[in-house]
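The other protein chains are all here in position, but one chain of the complex has been omitted.
For reference, chains read A and B in written order, and residue numbers begin at 1 within each chain.
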Amino acid sequence: MKSIYLKRLFKIFLFCLIAILLDQAMGLMFHTIRDKTVHYPCIDLNKTIYAVNKVHDEIIIVGSSEASIGLDPNLIQMKLKKTCFNLGHTSIAFWWEVMTIKAIFDRYTPKILIWDVGPNPLSIDVTHNYRDIEFMARYKDLCPIVDSLISNSIPERIKYTSLSYTYNSTFIEYLRLLIKGKTMKNTKGFIPETKSMITKANLSTFTLNDTINLTTKKMYAKILSQCIKKGCKVYCVFAPKYLHYTNYPNTSIKSFEQLCDSLGCTSINLAQDTTFLNNPSYFYENYHLNKKGAEIYTHMVLDSIEHNFN
Amino acid sequence: MERKAIIKQLQSIIAEVVKLENVELTEENTANDVKGWDSLSHIAIIAQIEETFSIKFKLRELAKLKKVGSIIDLIIKKQN
Partner (left out) sequence: MSFTSFQFLWAFPLFVLLYNFVTPRFKALFLLATSYLFYLNMQPVLFIMLLIVTALTYFSAHYIANQDDDDKRSLGLRIGIIGTLSPLLFFKYFTFLANTLVTSLHLFGLEIHPITTNFVLPIGISFYTFMAIGYLVDVFNEEVDVEPNYISVSLFLSFFPYILSGPIERAGNMFGQFKNLKRSTWHGVVAGLKLMLWGYFMKLCIADRLALYNDLIFNSISSRSGSTLAIASLLYPIQVYADLGGYTLIVMGISQCLGIKIIPNFNRPFLATSISEFWRRWHISLIKWLTDYIFTPLSFTLRKWKIGGIIGALMLTFFISGIWHGASFCFIFWGLMQGALLSFEAYTNPKRNRFEEKYHLRHKGIYNFICILFVYFVFAFTEIWDKEGVTWNDTMLILHKIFHEWGTPYLILSKFLYASISFVPLLFSELRNEYKPECFLFFDHKNIIIRWTSYLIILFMILTIGVLNSSQFIYFQF
């Protein structure tokens, strides 16, 4: 009788052991594939590993899809005569941006950092906004900040011991990149939208949240001053929107702009610029420019940068 | 009427309704044991039984019409 219990216990232990070993092996295999994609032109999937391992451009653009769709690094390169790379990534939020910035500054100091922070950076409570961790977890072995965020919570720590889980919903994208990557054009991370979905030229209104989260403000201050201390010129940009904000700029945004001033970095706020509000043809949809709009927006940002440099 | 005779008649009624050549029933059989004896054909079978044996079932007796044995019990009870 006892031997049956022992046999069953052994079976459970063995099965769990095999599952754990397989999981770690699969994870390492995925890590290898992930690292290999550094050699391919950047799409969202391999932007972070590119930032961690390879990027060395003088001008770096960081942010979410507003950045990857809106700012043309090739134009910036041409005008400022410095190499530029766009590390903007869809669905990215504060912690992922910080991970990217830290990964870069650990290796070298770019001359210019352009950080798309819009539309309302201080209204988000970053200490309770960990939705990015799901996607950052696969860089746990490379970025210490991921580990420090995960270790805040025991369930998260348990979840992310599974390496294969951190690659959930990615292997087809990785496969596609490995197969098609060689024939893709290198656009330096710029992923413009050629379509325009705005068919009606009537502006919707939106009221922004007007809270100032002090911890969020502290975090931004910390990261920005670390970058500036290393000798990098930082520009915080607010990308144009095809939306009329009823309370713009609210105290939260003004507070962020004042923070930038006090730290010695420049804020370029084009969120409600009339050049864009009067031209729906510049937009892919309410929150994102199309290729034409990106060109104009990039030029306007460049004008501010050049003006600032001089 | 004898139980064996009733079973024979039930067999031919059910065979006719569900369109099977032969239906062999025992007292323990239920609708699940005969292919085609489903909720749709069940009522047709009941109506045919009523006509054949010149009896009328009541709504509250419906529950007893699930097993062949209890159908036979009811038929005999109603005929007496």
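Rule of thumb we're sticking to: a contact is a pair of C-beta atoms (placed from the backbone, for glycine too) under 8 Å apart; a residue touches a chain by one contact, two chains touch by 3 or more.
These numbers were taken from a predicted model, which means no experiment stands behind them.
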Q | Among shown chains, those touching the left-out chain | A | A, B
Q) Which listed residue (A:Lys82, A:Arg131, A:Lys182 or A:His299) would be found touching the missing chain in the intact complex? A) A:Arg131
Q. Which of these, A:Thr90, A:Thr187 or A:Ser304, touches the one chain of the complex that we don't see?
A. A:Thr90
**Q.** Absent-chain contact - pick from A:Ser162, A:Thr211, A:Asn279 or A:Ser304
**A.** A:Ser162
**Q.** Interface with the undisplayed chain - residues on chain A
**A.** 8, 15, 18-19, 22-23, 26, 64-66, 90-93, 119, 131, 134, 155, 159, 162, 164-165, 167-169, 171-173, 176, 287-288
**Q.** Positions on chain B contacted by the hidden chain, ascending
**A.** 19, 38-40, 42-44, 46-47, 57, 59-60, 62-63
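Just so we're on the same page, only the chains that are shown with their structure count from here on.
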**Q.** Distance between chain centroids, defined by C-alpha means - chain A, chain B (Å)
**A.** 73
